[in-house]
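Shown here: the complex without one of its protein chains, the others still in place.
And then chain A:
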Amino acid sequence: MDKENFTISVYTENNIGLLNRISAIFLKRHINLDSMTASQSEIKDVFRFTIAIKVTEEQVKKIVGQIEKQIEVIKAFYHKEEEIIYQETALFKVASKLLFEERQIQNVIKNSNANIVTVTPEFFVIEKTGRRREVDALYSKLEPYGLMQFTRSGRIAVTKDKMHISSILEKFASQTV
């Protein structure tokens, strides 16, 4: 089986130490994460981890099983690329003088649908949200001019189909008096 890019969505209780439990599952199997982000989810008090990895489907199934086994994990799902809408955000910090000396930069920014989020006399910051290859493309265009700083976020994703997480929680709520 070939390795593919998978995105794992993990719905959890907000619990300190859970990040450690989840990352230990990858550590034990010697699997590198492409990225991991954690945030509030659409449900009150429920957190959501979004993890991007490149593994075989057989591996990702087993990993999801191990993640779900953790007591505070409500549900975990894995998705293929075509099943999700996903984005990353990158910030580029560039010296302000380049904006005037290297006119091409303005075109690069315009053509790449990036935004200038801040401008000071010394530097300006460009924000680009998109798929990895779009961010990479902008990086390769700006890099020759010299970047003062560059950073890119992990992948965030939503699925095209419903995830039945809400029904799981509703079922629980009906048991709670």
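In this section, a residue touches a chain if its C-beta (ideal position, glycine included) is under 8 Å from a C-beta of that chain, and two chains touch if they have at least 3 such contacts; residues count from 1.
The rule is short, and it goes like this: contacts and distances are computed from a predicted model.
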Record-based protein name (UniProt) of the chain missing from this complex, from "Gfo/Idh/MocA family oxidoreductase", "Acetolactate synthase", "Alkylation response protein AidB-like acyl-CoA dehydrogenase" or "Transport permease protein": "Acetolactate synthase"
Which of A:15, A:56, A:111 or A:149 contacts the chain that the document leaves out: A:15
Touch with the omitted chain, as defined above, among A:4, A:34 or A:68: A:68
Touch residues of chain A, complete complex, unshown partner: 12-17, 20-21, 24, 28, 45, 61-62, 65-66, 68-69, 71-74, 169, 172, 175-177
